[in-house]
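Can you keep this structure in mind? I'll have questions shortly.
The chains shown are only part of the set, and none of them has been moved.
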Amino acid sequence: MPHSIAFIGLGIMGRPMALNLVKAGLKVTVYNRDRAKTDPLEQAGARVAESPADAVSDAEIIWTIVSDTAAMEAVVTGPGGIIERVREGAVLIDSSTISPVVSRKLACHLAGKGAKMLDAPVTGSKHGAEKGELTFMIGGDRDVFERMLPVLSVQGKKHIYCGAHGSGLAAKLAQNAIQSAMVEVFCEGFVLATKSGVPPETMLEIIQSSMARAALTDFKAPFIFKGDFTPYFPLKLMHKDLELAMEAAYAQNVPMPTTAAVKETYGAAKAQGKGELDYAAVVTFLEELAGVKVRATDQGKGLGG
Amino acid sequence: MPHSIAFIGLGIMGRPMALNLVKAGLKVTVYNRDRAKTDPLEQAGARVAESPADAVSDAEIIWTIVSDTAAMEAVVTGPGGIIERVREGAVLIDSSTISPVVSRKLACHLAGKGAKMLDAPVTGSKHGAEKGELTFMIGGDRDVFERMLPVLSVQGKKHIYCGAHGSGLAAKLAQNAIQSAMVEVFCEGFVLATKSGVPPETMLEIIQSSMARAALTDFKAPFIFKGDFTPYFPLKLMHKDLELAMEAAYAQNVPMPTTAAVKETYGAAKAQGKGELDYAAVVTFLEELAGVKVRATDQGKGLGG
């Protein structure tokens, strides 16, 4: 186990992850753009740094989880960035979901200072982060990955090695592209069925009797039927991940005609002000167009038409 | 149980369904455009009719399962069609997957003769038909549906009543739209992942660790990884059902932007000559564009790139 670790980015996921490292007995230095969020970590025993550069100056491991590609570029190569003071031999584990292209560029910058980088995006909720039950998809050198396993294990039991740098991000983006499309086409199908007079519960029974049944849509359906879009994963973040998936597809020369259509549909819903709702709220964009609601009733009948 | 039933359409699904009715002790008259296919039924004890009109002249129940909308129109309203000799009070159960708009029109024609119609499309394979284990989605008058339950039960245990005439078809088309899209986006995601250096088995492990796991893609993945596209459900039929879904969406004023993109992708694969393969062969269209194959290797590594 390394003695010193820097943790940068104390958002919804980052805070519990940093706390897990403190609790695991590591010497943790934290940095966050908004200082207010560092208090709980300071109370737990972490040192609070003034800048990313300050945070990493004697860190063997650096863990980052920030909001987007621009934020990650700023943290690494901006003024006061990691690159200014990173130690030779240090390893940066980045759990942000960002552009694989930019991630590879940052890995090159770090290599110039003798440091290594893993892309290690994560799936799972705040709850999973608190419990140390996250799943990581990891790209980078395999030996670096293996060396980092002890510290990765603090956050969760599932660490899937995907390949060279950027492949962890690619896997995460492919996963979210598939997931967002499953919800979107489920919604299109249910709007068509409802407007055609099929009660949503009946349509769900049909799906559940078929091979198309999935835990994801079993979970979302009752929320859709109630019109409850309390965010598990906000629509605007799903749209962001779709944008990143399309950028990755552009870079890899992979046409993704359906994912492109999915992205524009979430984009339309976001443009209508639904970005903070759960991404299943894409159904309301389709419902408003079709003039029908995919809602269950006491009588087990749709309100369609 | 009625004494006399006419069965029209002895294709892959129709033949075992007609045999089930003979075995159940019903008095069955069959008709098929291609006479050769009637032999097994004649041997089993069915009467072979010269035309749909001949078949239905003393039938209390008429069961049809033909290849497409035009064939069903010909069977009902063409020369020698059902409409010429259908008995007052007869019920037509149509298990063809056809346009809901045309199906409603045919129901009107039959109503003019005092006959009733149920749309009763079916999911399940030839194997399911042989075993009498099919699932039916049924539209039409609820009391007619209930009266037909004894004879429907000969073919399977699952009969889902969807609502007014046409809603069984709408449900079937919504189901196939969802299912075809799930496979298509699964393939897009896997092509992106593979080209990005993520081995297909690793990507599958990620999906299977997530809520996006579905029996459908668990079933298709090994075939995709082997490049084995022996048809369970031919791509050209999935494309046909997507065309019908889009027609139904047009008729119902329901925009389906993602389903439209899915349809064109299957259409492109069909145009390339993949129509007779399983619909999962849509992956090969994407693979050929991207210059990569989603194939497993002994070493558990993708052959991507």
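Order of writing sets the labels: A and B. Residues in every chain begin at 1.
One rule holds for everything that comes next: contacts are C-beta pairs under 8 Å (C-beta built on N, C-alpha and C of every residue); 3 or more make two chains touch, one makes a residue touch a chain.
Bear in mind that the values here come from a model prediction, so they are computed numbers and not experimental data.
Undergrad: If 2 of the identical subunits are displayed, how many subunits does the entire complex have according to this structure file?
TA: 4
Here, only the chains that are shown with their structure count from here on.
Undergrad: Using mean CA coordinates as chain centres, what's the gap between subunit A and subunit B in Å?
TA: Inter-chain centre distance comes to 38 Å.
Undergrad: Quick one: which bits of subunit A touch subunit B in the complex? Just the residue numbers, please.
TA: Per the stated touch rule, the residues are 100, 123, 135, 137, 139, 158, 160-164, 166-167, 170-171, 173-175, 177-179, 181-182, 184-186, 188-193, 195-199, 202-203, 205-207, 209-216, 219, 245, 248-249, 252-262, 264-265, 286, 289-292.
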